[in-house]
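For this view, one protein chain was removed and the others were kept in their places.
Chain naming follows the written order as A, B and C, and within any one chain the residues start at number 1.
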Amino acid sequence: MDPSEVEFLAEKEFVKIIPNFSLDKIYLIGGDLGPFNPGLPVDVPVWLALNLKQRQKCRILPPEWMDVEKLEAMRELERREEAFAPAPSPYYMELTKLLLNHASDNIPKADEIRTLVKDIWDTRIAKLRLSADSFIRQQEAHAQLDNLTLMEINTIRQFLLDSLNCMYKLRSNRQPASAKSRLADY
Amino acid sequence: MFCEKAVELIRELHRMTDGQLPAFNEDGVRQVLQEMEALYEQNQADVNEAKSVGRADLIPSIKLRHCCLLRNQRCVVAYLYDRLLRIRALRWEYGSVLPANIRFHMSAEEVQWFGQYKKSLASFMRSIGGEEGLDITQDMKPPKSLYIQVRCLKDHGEFEIDDGTVILLKKNSQHFLPRWKCEQLIRQGVLEHVMS
Amino acid sequence: MDTHSYFPVTPGVGMEENFLSLDDILLSQERLPVRTECVFPRLGFLEKSSDSQDIAEGTKMEFPLWLSKGLYEKKRKVLSVELPKVYKEGWRTVFTADPNVVDLHKMGPYYYGLGSQMLHFDNPENPDIAKTLLQTFIGRFRRTMDSSQNAYNEDTSVLVGRLDCLEKVLFRSGQNGLNGFQSWEKGQASQLTASGLVLNYRKRKLVDVQP
């Protein structure tokens, strides 16, 4: 999967915005939004929030987890624990990038948040590589990965799945299939 | 050794890992087919001799030539098939009209295959969801914004946007256009997406 | 990248070859030392060192893998195939001790592919060969992964230089994952770009016209 497609999924997450315009309810195919009243917070998907923000039609309220103290605590937990801690949000990386790139003026301590999120990401990716290696080494058949996010999975997906496939084939060498008609002998 | 020509065809394609299409090697294919004919004739002769005068000792050589025949067959078919996969890719990356320098690399039969592929794909796309149809060679990346800034990399002439407005795509001119309208021209290298 | 539309037939990996895979065809072109166990009449010209009309029984020569596989029969042997050195016990011990020290490109470059294919020929050592192939792959996995993930924007030629063909493919798929992520991070993922094919054809056109 292309990372832009993971980001596309992240854009469906809802954020609170404070609009500076008024508009009736909109009946989108995917559900109703609004009504919009100046100064009154309303939930909209990120893709819409960013569009409004670009046109200076709203202020975006950062999601609850996008907060220096909370993220610091999560970073400590992530560094302390061997297993994956619960992610700040299933789309923490994508939302951080999107909101900080397009609405940093609405997010207090944006630079600190960027660094913290990157730290959390790096710690988790290092763990991910470690578990991938142990999965291969132990030749395991199943792993539970509850707290991994889609973007994290996506960075290693093709490599890990291809490797597992190769390993499977090499393992099948040890129990050669019997009389199967072989076309590609020549 | 036999089958050297056949493997040469494969190497020629394999060297172009990024999916580019080298010129169809008509001569190479013909030479492989000639080698196959010669191998087959020699085998026919040996088989007859083995039967009529009981020369069972010819069998290993017959078998060896047969292996070579199968190898040649595999190489030629794989060569042709891989080229089809590359030609298929052209439909998705260029659109249905190919530039002359690429068409030039295709054999007449490949051009025919491509024509049929285009037709099948078009009727598939036309049939999606009733009368409307859907062009699935567009929307290759998730949408970001409705309009994008583009720069013209070469003179392309007049271009109609959805509301009927016609604009002139002149080299180095910049435009703010509906994203879905320019996707294909960007892929073809006529326009360049300018990021803000 | 997802937008790239050329999807070649993948190699079979292991004992099975894919008929239409260019990679497998080139793998099966690898040459093996063989000894003929019968006379091949009228094919003497294949053996350059002699000018006899036939290939004599007991001749040592090199056959490509595909031909060795095609001629090989357990019941009526027309040739015996010798195991390439790298799969013999001596080397197997080296691999078992530390798979990471070996330059598999030099030893291969189809170390896993050819090794798996050798299992088609009857050999009492086959179970050990199969085991070593698997253990070598597992033992080198971490290295392949780490280098493919950390080597962004660095010169990867030295790293890649020591990988076997199969590992090289994995290395590239690891790098694609990383590059994709990093270009997303830099905000390039949503930029619409010209097709890689188009760019390359254009490059070639430029090269073509140069004197």
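Here is the rule we go by: contacts are C-beta pairs under 8 Å (C-beta built on N, C-alpha and C of every residue); 3 or more make two chains touch, one makes a residue touch a chain.
Methods note: contacts and distances are computed from a predicted model.
Novice: Looking only at the UniProt record of the hidden chain, which name from "Exosome complex component CSL4", "Exoribonuclease phosphorolytic domain-containing protein", "Ribosomal RNA-processing protein 43" or "DNA replication complex GINS protein SLD5" is the right one?
Specialist: Options "Exosome complex component CSL4", "Exoribonuclease phosphorolytic domain-containing protein", "Ribosomal RNA-processing protein 43" or "DNA replication complex GINS protein SLD5" considered; the missing chain's recorded name is "DNA replication complex GINS protein SLD5".
Novice: Relative to the complete complex, which of the depicted chains are touched by the chain excluded from display?
Specialist: Answer for the hidden chain's contacts among shown chains: A, B, C.
Novice: Would you indicate which residue among B:V29, B:I62, B:L90 or B:L177 is in contact with the undisplayed chain?
Specialist: Final answer for the missing-chain contact: B:V29.
Novice: Touch as defined at the start, partner being the missing chain; which of B:L13, B:L69 or B:L169 qualifies?
Specialist: The missing chain is touched by B:L69.
Novice: For a quick check of understanding: of B:M16, B:I102, B:L121 or B:L153, which residue touches the chain that isn't displayed?
Specialist: B:L121
Novice: Among B:N48, B:Q138 or B:Q174, which residue is in contact with the omitted chain in the full complex?
Specialist: Considering the complete complex, B:Q138 is the one touching the chain left out.
Novice: Quickly run down the residues of subunit B that touch the omitted chain.
Specialist: Listed in rising order, the touching residues are 29, 33, 36-37, 40, 69-70, 73, 76-77, 80-81, 84, 88, 107, 109-110, 112-113, 116-117, 119-121, 123-124, 127-130, 132, 134-136, 138-139, 141-143, 146, 179-180.
Novice: Just checking the interface: what residues of subunit A touch the absent partner chain?
Specialist: 1, 5, 8, 21, 23-24, 26-33, 47-48, 51, 135, 139-146, 148, 150, 153, 157, 160-161, 164-165, 168, 171, 181, 183
Novice: In the complete complex, the non-displayed chain touches which residues of subunit C?
Specialist: Residues 7, 9-10, 12, 18-21 of subunit C touch the chain absent from view.
We adopt the following convention: only the chains that are shown with their structure count from here on.
Novice: If you tally contacting C-beta pairs, which comes out ahead, A-B or B-C? Let me know.
Specialist: B-C is joined by more C-beta pairs in contact.
Novice: On a C-alpha centroid basis, what's the spacing between subunit A and subunit B, in Å?
Specialist: 36
Novice: When the centre of a chain is set as the mean of its C-alpha atoms, what distance in Å lies between subunit B and subunit C?
Specialist: Between these chains, centre-to-centre, one finds 25 Å.
Novice: Subunit B: which residues touch two or more other chains?
Specialist: In subunit B, residues 67, 70-71, 74, 141-142 touch at least two other chains, as defined above.
Novice: Give the residues of subunit A that touch two or more other chains, as numbers and ranges in rising order.
Specialist: Only 2, 4-5, 7, 184-186 qualify.
Novice: Spell out the part of subunit B that touches subunit C in their complex, as residue ranges.
Specialist: Counting only subunit B, the residues touching subunit C are 1-3, 7, 10-11, 13-14, 18-20, 42, 46, 57-58, 60-61, 63-64, 66-68, 70-71, 74-75, 77-78, 81-82, 85-86, 88-90, 92-94, 99, 101-102, 140-142, 144, 148, 179, 182-183, 186-189, 192-193, 195.
Novice: Taking the complex as given, what residues does subunit A use to touch subunit B?
Specialist: My answer: residues 2, 4-5, 7-8, 51, 54, 184-186.
Novice: For the complex, give me every residue of subunit C touching subunit A.
Specialist: Residues in contact with subunit A: 1-2, 12-19, 24, 28, 66-67, 69-70, 112, 116, 119, 127, 130-131, 133-134, 137-138, 141-142, 144-146, 148-149, 166, 169-170, 173-174, 176-178, 180-181, 183-185, 187, 189-190.
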